[in-house]
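Below is one structure, written out as structure tokens; the observations come after it.
Of the protein chains in this complex, one is absent; all others appear in place.
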Amino acid sequence: MSGKRFWRSVEEYQRSDAFSEMLKVEFPSIFELWTVDRREVLRVMGASLALAGMSGCKPVRSDDVVPFVNRPEGLLEGRTDHYATAVLFEGHAQPVLATTSGGRPIKLDGNPEHPAFRGGSTPFMQAAILDLYDPDRSQEPLFGGHPASWADFDGQMGNWRAAWRQNQGAGLRILIGPTTSPTLLRQIAELKSALPQARVHLFDPLTGYAGEAASPLQANIANAQVIVSLDDDLLGPGPMQATNARAWGDRHGDLDGSGRMRLFMAETTPTQTGAKADRRLGIPPSRLPTLAKAIAGGGEVTLTDSELAWAREARRALETARGRSLLTVGRFAPADLHSISLQVNEALGNVGQTCEIAAPLGFVPQAGDSFLDLIRDIEARRVSALFVIGANPVYQSPGDIQFAAIYAKVPLRVHAGLHVDETAAISNWHVPLNHPLEDWSDARSPDGLATIIQPVVRPMYDSRSVHEVLAALTADEIPPARDIVRPTWAKQIGDETAWEAALKTGFVAMAQQAEQAAAPVTSATAPAPREGEVEIVIRPDPTIHDGSFANNGWLQELPKPLFKTTWENVVAISPRLASELKIDSGDMVRVDSNARTVDGPAWVLPGQPERVVTLYLGYGRKRGGRIGTGIGYDAYRMRNAAQPWNCTGTVRSTGARTVLAATQEQHLMDGEVEGLVRTVTREHPSARREEEREQDSFYAKWPQGKPAWGMVIDLDRCIGCNACVVACQSENNVPVVGKDQVARGREMAWLRVDRYYAGDPQDPETHFEPVPCMHCEQAPCEMGCPVHATVHSPEGLNLMVYNRCIGTRTCSSYCPYKVRRFNWFDYTSDAPSPTEAQRNPDVTVRGRGVMEKCTYCIQRIEDATVQADIENRAVREGEVKTACQQACPAQAISFGNLADPESAVAKQRRSPRNYALLAEQGTRPRTTYLARIGEKSDGE
Amino acid sequence: MPQIFSRTADSWLRAVAWGALLFAIGLFLVAFAFARSQYWDVVARTPLQPVPFSHKHHVTDDGIDCRYCHSTVETSANAGFPATHVCMTCHSQLWTNAEVLAPVRQSLAENRPILWRRVARVPDYVYFRHDIHIAKGIACVECHGRIDRMPLTYRAKAFEMKFCLDCHRDPAPHLRPRDQVYNFEWKPPPDHAALGRRLMADYHIKSPAELTSCGTCHR
Partner (left out) sequence: MASRTPAIPLSETYRGITTEVARVPLQMPARVPWLIALILSLALLALFLASVTWLFARGVGIWGLNIPVNWAFAIHLYVWWLGLGHAGTLISAMLLLMGQDWRNSLNRFAEAMTVCAVICAGMEPILHLGRPWFLYWMFPYPATMGVWPQFRSPLEWDIWAVLTYLTVSVLFWYIGLVPDLATVRDRAKKRGWQVFFGIFALGWRGSARHWAVWNKTYRTIAAIAVPLVVSVHSEVSLLFASGQVPGWHSTIFPPYFVLGAAFSGFAMVAMIAIVMRHTFQLGHIVTERHLDVLAKVTLAMGLMTAYGYVFEVFDGYYSGELREIATLHDRFFGAYAWAYWGAVLCNFVPLQGLWVARIRRSPVLLFLISTSVVVGMWLERYMILVTSLYKDFLPSSFGYYHASFWDWSTYIGMLGLFMTPFLLFVRFLPSISIFEDKEVLEREKEAAAHG
């Protein structure tokens, strides 16, 4: 297995001239030096120290002890507690286990009890904790932008209520963001019966503005042997990412390929799913329907040979696995494709097996209550009062609707949300909502189960639950949120013990209540480009999504899975188009469609269909908080209400160039690096190479201690979702350093996911490879340190002693894997009290001038070790889980005691797929990899 | 040509040279001593507490067990500080209107914690755990000294890293039967060394290599 060259970016592949890089100013202007001073760091860490709610009334000195007045039952200082609850993603529940320490939540992880999620996380789930502590959250009601009190608001509400009672709520409209909360649905129903004239509209920018319903077909890929996906990013961001990834993991990483799932992916723009697919096809959106027809049978004429071949093979695969196969269509794909997939799956007898026809879980407005209908009614002056609840239409409206102007025509505008956002800014009233972790609610996870959301911390600000706000529309006396939520479950969960149990387990089985049929689907197929035009695909940003995560530092600094850029959105263009336009990643391009334009930095994306340009939503916020505001471009402007995901237009270079903060540098890649990520086949399963067998040595094997901690990462399972990266950041108090620092190559992530490409840049193989510290048994770093600040533990951990480090950085110079990170400035002490409140008390917060790196979550190891030691026993298998391992939805990471031959890691180490990174360096890493299983191995 | 220097100049020069050398050595010795001084280690200093609490009175005179107030010492990293209501369990009966106890009553009344000054304190980057030390037969007195004789509480031992290491490098002499951990009067038996060896085995005390591995206390 040799000859294959791995490469990470088109620049490398095309060997574009690195001298341009070299000629970059050797002297940055002196002003540039200020960009990283306190201002930047403050902005990034979000520094508002004006948080009375967080600290006590009396200043507490560092050596003060603050005991309880009355110790709460069962609370142990210095120990953590766990609560089952949920955070929301697109209105869907993401069941989590919240870890609290001293009464404050410090970490979220997937709820291991939950039958669908089974402990799996997503980056968004992990990062939700930071939103709770977001110092830019709205903290008090605002009237006309000025601080007001709830009392004022309630007073006003009283008058309005009176009026609505008179006219049955005529002119009262509610625009609500996507929600699946049974309680909220109940409240809406009650509201409608109380005020028949009032109408509730749904604002769901990720499904559509015209009241489109999501695909009626609910995929359940756990049972699928063959999956043919038409632009359905199963493994990418979405409410089902964790569940799909778990199913994926269960069906991969197994050499006897019986249970292995085979994945065909036809995508209009590269996705994680495409990266992992066995057969990938890049195809422009306009041809996707034809491809679908080809699979359904017929209409093959206009397809290219490669497309045709792919369609035929997919078709064959589907048929060979009747009842165990699945044809799934992306949520962004035109409607008629959904009906095609329905037919095909029914024909193949897959319905009920790998997918079922499910009633929508969330709120579906009545026909004629779409967002567009609301616009029409406002224009017709039929709307006297508009309550916008948990939505941000001013920012998220399509470019062909000037919603700000239209909104202004409504006499009474009330906005309820977590932030004072673009919509709040032009509303008469803004009222702050609680973060889901702060109050009672409920929601349904995409698998249909419901989770009762219990608060894990008292509301930090003067905010209310969404239920209370909605209740206030009709009720004079507003009960607390719990008393609103509880009745919803009165029938199902009668007695309090059952209720307690439901809260503890974190999910409730729920009957798919028969709802009204899905609203008529209206979205049109992608328009074909005219001569000289390109097709434009619009997608949610891989880490900021629809923009609701814009003020989340972790997600902003999280490298996008495929681009590895941070802190802004890019314009993805194909390598061919790039060379045609003579542009390179980082060059500014102008995209022009329907007389609307955006300027953004180009990213030459391998695998991007040739004449397709992809724009990403979520950036260009005007009121996005201190770090979310004013970065990137706003792709919503390019959308059309009727056709939100596709349009056609032109793209050209503006001649300008920007510095992208990418964590994988863009430059020539000299030398041979094949062997870093390996692929084996079932026929030739051995990834280990002849020259890599254990070398004889005069020295004793070292260290010999028990347990011998080790980690194995299965590249066949890894989907590159980054959940592990955020989990690590949240567990280990890893600071956010800002775009400028990342651009200078100073990101702090202890765990990174490297992305390599192989083959033809138009249709490459994409590989993900998570790289934590290797904890080498023969660690080069340890040899360099003059003060013993990085040493080896008897259990084989490569320890980093921050408080001993003097910052010579020799360890990092010597580290072949470059996994060490350095505190170039003081990155931590400027953090505001909210951010500090999230920090893990069991992990030292590093100061300026010290080196840091992955510790295998030593705080967890020590905890388990001490517990075992108290009980005079050895640490049990599975007792220690590293944060990344716990978070991984695909079960790609396993960790444990190599000295115990029965442990999972020891078993995996014996697998022929096991190989070490840079084995020839003789570092004897404790972290090893399992080669990806492919249909052809490296070099073939 | 007149002499530039007096006849004693040479002696002066030597004196200065030697003086400089001695001064340098002296400076080092002073610094060395200072780093080990009670002042630097904040030993034997009694900070001003909201209530002049006496361990001597409560432990020796009243014979209250450590765990009555420091209730989580066996189950958690922190020994745990008594909540106000713990104090009040007795003082709602005894000294019900003693002036010195006013802050305690006030704390309960206003439901506001009493702010004690911490006496035994290790740096933030040191992760000390009470539970494991108790479980392995390390007595309170090993680190806190004869706290049962302290009218006002002060730090008895210098919490320098070396202090921890001395024990972690050779725990045997510091071990005692678990049931004697809270006993300040316990006297080691004549064959203490033998006892130490036995307890090392019984309590599965780890090897010095493991105990002194940096990760044991620093993360």
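Order as written gives the chain letters A and B; numbering starts at 1 within each chain.
Note that a residue touches a chain if its C-beta (ideal position, glycine included) is under 8 Å from a C-beta of that chain, and two chains touch if they have at least 3 such contacts.
The structure displayed is predicted, hence computed values, not measured ones.
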Residue among A:Phe203, A:Trp489, A:Tyr817 or A:Tyr856 that touches the chain left out of view: A:Tyr817
Omitted-chain contact residue, chosen from A:Val66, A:Ala162, A:Ala405 or A:Val787: A:Val787
Of A:Pro480, A:Gly759 or A:Gly849, the one touching the omitted chain in the full complex: A:Gly849
Residue of A:Asp587, A:Asp754, A:Asp842 or A:Asp900 in touch with the missing chain, whole complex considered: A:Asp754
Touching residues on chain B - with respect to the absent chain: 1, 4-5, 9-10, 13, 32, 35-36, 158, 160-162, 165-166
Missing-partner contacts on chain A, residue numbers: 6-8, 12, 18-19, 21-22, 24-30, 33, 36-37, 664-665, 667-673, 676, 741, 744-746, 752, 754-756, 769, 771, 780, 783-788, 804-810, 812-814, 816-818, 820-826, 848-851, 917-918, 921
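The criterion applied here is as follows: only the chains that are shown with their structure count from here on.
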Mean-CA-position distance for chain B and chain A (Å): 47
Residues on chain A engaged by chain B in the complex (per definition of touch): 58, 60-61, 63-71, 76-79, 705, 788, 791, 793-795, 797, 799, 801-804, 842-845, 855, 858-859, 861-862, 866, 869-870, 872
Interface residues, chain B side, partner chain A - complex: 72, 75-78, 80-86, 107-108, 111-118, 121, 123-125, 127, 129, 131-132, 135-136, 203-204, 206-207, 209-210, 213-216, 218-219
